[in-house]
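Complex shown without one protein chain; remaining protein chains in place.
Right after this comes chain A.
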Amino acid sequence: MAKELIRLSDIVMKFDDEVIIDHLNLYINDKEFLTLLGPSGCGKTTTLRIIGGFQTPTSGDVFFDGVRINDVPPHKRKVNTVFQKYALFTHMNIFENVAFGLRIQKLPADEVHRRVEEALALVNLAGYGKRSVNSLSGGQQQRVAIARAIVNRPQVLLLDEPLGALDLKLRKDMQIELKRIQQQVGITFIYVTHDQEEALTMSDTVVVMNEGKIQQIGSPEDIYNEPKNAFVADFIGESNIIDGTMPEDRVVRMYGRNFPCLDEGFAPGESVDIVIRPEDIDIVPVAEGQLTGTVTEVTFKGMHYDIIVDFRGFKWLIQTTDYSPVGAKIGVKIDPDGFHIMKKSRYSGQFGDYSSYSDEYDELNEDPDTEVDGDEE
């Protein structure tokens, strides 16, 4: 087991009377890539700012390597931050931006020079030292911001939606780049994002947050395959979430029918939320289907079709490579491992119905800018 480096203990953060972080407990291991994932205003940026020292929690303690650091100002913490909009020093060139922290430490000139060149090489910007900040593209500025933080050899790098302002293609490249840098320098990364795909791609551990509380902590696979509640199931990927019961172990009941599944350990007859991922549903002829429904919407997505199917008033999303026209009656078949059973939670019934499908997509593509304001309010 890796060594614990940071511990947040019962953190509460209030702005005026609004609770932003609600009794949060979290520990972060050395050399881990941990992502705080959640929608606008869930408290993830605030959590990061508490670790960075830019905000002091209303109550609770922050420990770094076993030492309480609540009252240590940012400039004395062994963490460095990559800010959302880079926050580069426009009055300095690239070299001086990266050298800033080293110059503050008053290191000898040759060491500054060597380490800055090293850091620039690490982010593939060797030879850019003399350029001005404004002559660089967004992706390059982002890499300067990373180099500027990493050159100080912090034990922890905090990244606040660092890719939020980049376009999709560049973002994908930078995700791989960041993961490579993290493995190469071997330090802890704490990464904040509202983009679930980004979180799954890069992280060792994902912390899903909502309304100032941690909803689930786990590896990307755990989070995706074993979501703890309807919120997580819906936020990570696409999910159909259906009301049901567990008559006995390995049997789940919905739409008045029993289906074989793999889950056990529920009380007989307990009401549950059933998660079925859109890609785990097979379309079959009506006669062979476990359930039958009517296609109401078809969207071509390149790799697959998103089709919305009405099962007695509850709409499911199914991802399939087989085209079915709108209005067609289809049967579906779900393998036992396609069911994931969750205990009822306060999020039950709020998510997983695709009756308002397009709206949901809009919500996922929300502007990261509004996110920051939301967090700081």
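Points to keep in mind about this one:
By definition in this document, a residue touches a chain if its C-beta (ideal position, glycine included) is under 8 Å from a C-beta of that chain, and two chains touch if they have at least 3 such contacts; residues count from 1.
The definition used in the following text is that contacts and distances are computed from a predicted model.
Only one of "ABC transporter permease", "Cysteine desulfurase", "Methylenetetrahydrofolate reductase" or "SUF system NifU family Fe-S cluster assembly protein" fits the UniProt record of the hidden chain, and that name is "ABC transporter permease".
Contact with the omitted chain, checked across A:92, A:165 or A:298, is made by A:92.
Set against the missing chain, the residues A:3, A:75, A:169 or A:301 yield one that touches it, A:75. Listed for chain A, the residues touching the missing chain in the whole complex are 52-54, 73-76, 79-81, 83-85, 87-93, 96, 100-101, 103-105, 130, 132, 148-149, 152.
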